[in-house]
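In what follows, a single structure is set out as structure tokens and then discussed.
All protein chains but one are shown at their positions in the complex.
For reference, chains read A, B and C in written order, and residue numbers begin at 1 within each chain.
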Amino acid sequence: MLGKYPVFPPTDQEFEDQPRLGKYDVIVIGGGGGGYHGAFELSKGGLKVLMVDDKGNLGGNCLYEGCIPSKSVYMTIYLMEKIRGILNSVGNKDINAVRVLWENAIDHKDHVQYIRYLQHIREIKEHENVDFVKGIAEVIDANRVRVKAIDGSWTKDVEARQLLIATGSIPIKIPVPGADLTIGSQELFGYKTNYRKIPSDVLIIGGGYIGVEVASVLGSMGIKATIVEMLPRILAGWDNEIVSRIEEKLRSKGVEIFTNSKVVGIKKESGQKIVEFERPDGSKGYVTGSEVIMAVGRKPYVEGLDRLGIVEKGRVEVESSMRTKAPNIYAAGDVLGKYMLYHSAVKESVVAAWNILHGKPIYEINFNSIPMTIFTEPEAAMVGLNEETAKARGINYVTVSYPLEDDAYAQIMGVREGWVKLIIERESQRIIGGVIYGEAASLLINEIALAIAVNARVKDIALLAHQHPTIFESIDRAAIRFAL
Amino acid sequence: MLGKYPVFPPTDQEFEDQPRLGKYDVIVIGGGGGGYHGAFELSKGGLKVLMVDDKGNLGGNCLYEGCIPSKSVYMTIYLMEKIRGILNSVGNKDINAVRVLWENAIDHKDHVQYIRYLQHIREIKEHENVDFVKGIAEVIDANRVRVKAIDGSWTKDVEARQLLIATGSIPIKIPVPGADLTIGSQELFGYKTNYRKIPSDVLIIGGGYIGVEVASVLGSMGIKATIVEMLPRILAGWDNEIVSRIEEKLRSKGVEIFTNSKVVGIKKESGQKIVEFERPDGSKGYVTGSEVIMAVGRKPYVEGLDRLGIVEKGRVEVESSMRTKAPNIYAAGDVLGKYMLYHSAVKESVVAAWNILHGKPIYEINFNSIPMTIFTEPEAAMVGLNEETAKARGINYVTVSYPLEDDAYAQIMGVREGWVKLIIERESQRIIGGVIYGEAASLLINEIALAIAVNARVKDIALLAHQHPTIFESIDRAAIRFAL
Amino acid sequence: MLGKYPVFPPTDQEFEDQPRLGKYDVIVIGGGGGGYHGAFELSKGGLKVLMVDDKGNLGGNCLYEGCIPSKSVYMTIYLMEKIRGILNSVGNKDINAVRVLWENAIDHKDHVQYIRYLQHIREIKEHENVDFVKGIAEVIDANRVRVKAIDGSWTKDVEARQLLIATGSIPIKIPVPGADLTIGSQELFGYKTNYRKIPSDVLIIGGGYIGVEVASVLGSMGIKATIVEMLPRILAGWDNEIVSRIEEKLRSKGVEIFTNSKVVGIKKESGQKIVEFERPDGSKGYVTGSEVIMAVGRKPYVEGLDRLGIVEKGRVEVESSMRTKAPNIYAAGDVLGKYMLYHSAVKESVVAAWNILHGKPIYEINFNSIPMTIFTEPEAAMVGLNEETAKARGINYVTVSYPLEDDAYAQIMGVREGWVKLIIERESQRIIGGVIYGEAASLLINEIALAIAVNARVKDIALLAHQHPTIFESIDRAAIRFAL
Partner (left out) sequence: MLGKYPVFPPTDQEFEDQPRLGKYDVIVIGGGGGGYHGAFELSKGGLKVLMVDDKGNLGGNCLYEGCIPSKSVYMTIYLMEKIRGILNSVGNKDINAVRVLWENAIDHKDHVQYIRYLQHIREIKEHENVDFVKGIAEVIDANRVRVKAIDGSWTKDVEARQLLIATGSIPIKIPVPGADLTIGSQELFGYKTNYRKIPSDVLIIGGGYIGVEVASVLGSMGIKATIVEMLPRILAGWDNEIVSRIEEKLRSKGVEIFTNSKVVGIKKESGQKIVEFERPDGSKGYVTGSEVIMAVGRKPYVEGLDRLGIVEKGRVEVESSMRTKAPNIYAAGDVLGKYMLYHSAVKESVVAAWNILHGKPIYEINFNSIPMTIFTEPEAAMVGLNEETAKARGINYVTVSYPLEDDAYAQIMGVREGWVKLIIERESQRIIGGVIYGEAASLLINEIALAIAVNARVKDIALLAHQHPTIFESIDRAAIRFAL
């Protein structure tokens, strides 16, 4: 499955085209966030590392078709929307002059991907203990890996004392008739994709954060989008209040949402595509559009790993030190089926590498401080515990929040929706969670993540002079309400 | 001096027009950031508070003519510049269609000020122990204040157990011939200012952060700006590397900078204004433009406070608890002549209030964690110690930095200049300072401020999974280099 | 009940013998740890305070008949035991020369109490805003208190804005025939007690920490002690392993323990006292001795407080800010029926006082960091969560421990029993609990309490160079095992 890319990222001819040695200290399988960050740390620690990736460059799906290109598109379009909002609020009639086309955003995305791939080539060279090879890695046993050329032209077996598995994930396609009529993230955001225009009506299967983000940006472009979601609500696992607000916002942009709607088939009729779905009561429904996007999520890519005895329920099982059941095999990133976020993969990879260097697991990931964001406009973000999870754990907590409506920066940017909410453990007065809906949520959430990671207390935040006028002031304004 | 405003902010008719009582627990003089935040905390603690401000609304100079309106103007214009940059990089020829006029930005600014003044009226009402009066407050002694109407129509003497002095600051005008030909922040950014257009060539006296910000935004509008600075360099006190980069950037926008140039006079000739200056070698120079902006800074407003014995060298002297030499008088904000930043004033005010409530000073401000920003494009920000100050204190430190050129978010936003730099104390591995130049510096600096405030260590930051792709990742990328 | 003391502690004649004023800011009822520490803080904050106590001095039961005198006795005897142990281990036959009699220990105890009472008189005078009165305080309503002379010679009603209730606790006497034949802490340890000798065989009703401490010290004196406990095990609520070790140790000293034995009566026959008890199967048992000590615990003293609506289930109910349901009434100490420990009462009192000063509750007690000790030889101590409570809360934890057998200080002191155990939350690597059995446990536990209070991580402890050779090294030796 890996190794099928319509367009390969730029690769430097100077890299070895096969593993240079027969034996390494560590073999890293996969060059995404879960792979290369650890590989670089291992190299800095003096270990000889072989890293294998089938795209022949770094960044994994995130850079090829995921977060980087999608956000390049979204942010371009939302910048336009933001400036239109300001002009509109002061009565400027000419706001449509401020215009960005989907094609402009796609061009921008390709450009960002390109410079990033070049940067990765430079970075590999900067880490001299890393041999990087474009190829397919097949695990033979806990100490041996077979590396093959993409085109099958060569095969080489390599040994290592330790393995770092970072094979990532692949998109899920639900097995219904007509599933091959749909497109996915590779078509939408893949490097040098051929899909450079977007039709005026789009159907989206899946109301998770990917589907919602796509619907949101299409709505901002004036394109009709329709979400079909199997569960009773979109954005499962997110704070109820946030989900309600996002639904409302999507509807205000003309997005239609069908929940409790299980897709059972897709067909094409007279140039239109039709998605057929079934409701819990057995009744059927149909929606029609020019294009259908399959956005039902991703699953860990564990092919060939089961022989190591480290796969459980379709994912590689690890301790919080990233060590698998096999003491010389570590794993990181999407293949763990845990957070499936690039930034989580990066730190998992570093922790795995540091533990490999140390000879025993002494570092652990604090999963309570990993932020998550939905890149709609405005954004939603959360970190740590939310009210539901705090309640479930029997924690004695309080929440405080501040409406962005009252925040100077939000007023200046003309985006006053939303709020910052902190979840605080009563006795210790520690910040244990944060939930944000609004402008720059993806940025704000980082400070709360740090607060959680270092066990900061609410007074530390309440008395912190945040730069004025920035939206970060809303964090201290929320915190000072704790004492009310 | 206070009490002279061309246009008064909206004031609610329901407020008392004189002090309701003859005796309060605390009288707060000034309704800016140094005043009202403390007043609200005192009210929450159950004390009876009289707050007096000559504008008859809250927010002080910051809201009337300072940070809020100026950033409203800058951010509008910089949004335009950012979107143009992205379009330009992908070869879109039509970037001038994305257009914001100075007038649009001024309209937006007035709108922001207006909604903020309304919000403040609501907030005063929410704090029922605060009596708010539009008027002029004259201190009689450590327990008595004379409050007078702006128009002289009434006078009332009031007593209090404690005072919180927050009289703020006033702009400095250098005493040279023709000084009255210049305009200042009130004309540029004052509420409902009459100066709603900007001429095509502007002279700026003063190369501090205010002068530089104005020059930068004018440059982005295609307006010719010229800075005349007395010192050998603009932006005294800022990191050398940052100053060099900002100079370079200003020049690339057509800004001319004359340093070592002491202004000795201003005159008007045939519709043009001429600024005459003197160099250290005694030679003279002249620059000509349509308008002259005086931006040489502000000074604490201490009129009438000397009789309390709390003024020293033109400013109110306080301990880090905000208590003055007089045990029942606290002070906060610009009148301290310390940071002269709104967000610093806010926390000083809260600390003063909490100490008044507690009956003795137990809270102190940690001045090491107050961030400062120059709102150019891109921005520059710093917090805590920089290399010069760390060196001067004999601290054994190291620095690590990350170039924004390599940051995904900076690439996505098309603004790749700059870097994040952390200053770390070796033995304790604590973050003791941060210096940032680049996109979103004003936002990034807040996380570093928190790190300093809670004595976070470099590994806390290095292992923190910052949201991807946001520019906050550059903070952990810098931190992880500590271990190189 | 309060107000009945065989011997009154020294009281200074200079104190007012009635409340001086009719109205105070705060009335503090009770001069024990829950009362006077808060009173002193309120005084420092400038509030006028009336404190009333029926003994006419500070320290409550803790000083009159509780922790201070009992530990004065125990420590004297255990010092003797320790030096005998060292001499014995090197073959010195003369160890009985090192001798302390019960009478010596009682004399020492009286001396300690006496100097401490004198100290308290000095401390009251040092806090000038406190009026201290020997008397009985009866609450009239939330703002009024009636203060009466012990001998009924005067009565005065006093008002206050706020109350701090610290009425403490009283010993429980189980209501069985012959209960008045028993003695309790007042006879054993009361100030200037008449019981200055101890018979050679003693029965103890109750196997809680007080009963166990008394049995242990009697055992060390060569006195035959017998514990009769109703529950299946002594020391309910304590770590199982610790309970087993203490039982074993008690038995090695000749202490007999009857569990599952509910006392139903006490009688006196031919100079001997007989305790009759019933087993769960209905069978009966008897034990005989010269003296019977009733040590079944204490209960909050809430007489007269129910009219304030703040009493629930026999104790005053408070939030973690120490505020009761009545917004102007705070409470602290044993009357809360929570920890019933002097050091807990002290901090509860301070938190209450600080919140009263602040006008609203902003401080809270972190109950996770309050240590508890059983003063046997060796001691047992715990703080935070133990394994049972961590498990019950669903926390993902690990424990590490170090045997004192291997600790240099324990070897030097000749007391090598026991261990230090740390409970660590996996993901955050925070110390969340500590359990210690062994030499100096009561001292060691304080460092772990601090570690919990400041959210220290296991590596902070593991890398801390504890003074050598002190038993505190065993804390870092345990911590470093986390990484095994």
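Following the convention adopted for this analysis, a contact is a pair of C-beta atoms (placed from the backbone, for glycine too) under 8 Å apart; a residue touches a chain by one contact, two chains touch by 3 or more.
From a predicted model like this one, the values you see are computed outputs, not experimental measurements.
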Absent-chain contact - pick from C:Asn104, C:Asn143, C:Thr259 or C:Thr399: C:Asn104
Identified contact with the non-displayed chain, of C:Val217, C:Val255, C:Ile423 or C:Ala449: C:Ala449
Residue among C:Gln13, C:Ser89, C:Ser153 or C:Asn194 touching the omitted chain: C:Ser89
Absent chain, residues of chain B that touch it: 320, 360-362, 364-368, 393-394, 426-430, 455, 459, 482-484
In chain A, positions touching the absent partner: 44-47, 354, 357-360
Missing-chain contacts mapped onto chain C: 33, 41, 44, 62, 67-68, 71-72, 75-76, 79-80, 82-83, 86-87, 89-92, 94, 97-100, 104, 107-108, 111-112, 115-116, 119, 341-344, 346-347, 350-351, 363, 365-366, 369-373, 381, 406, 408, 411-414, 440, 442-443, 445-447, 449-451, 453-454, 456, 460-473, 475, 480, 483-484
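Keep in mind that, in the parts below, only the chains that are shown with their structure count from here on.
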Self-contact between copies chain A and chain C, residue sets same or different by half: same
Length of the line joining the C-alpha centres of chain A and chain B, rounded to whole Å: 37
Sites on chain A at which at least two other chains make contact: 365-366, 483-484
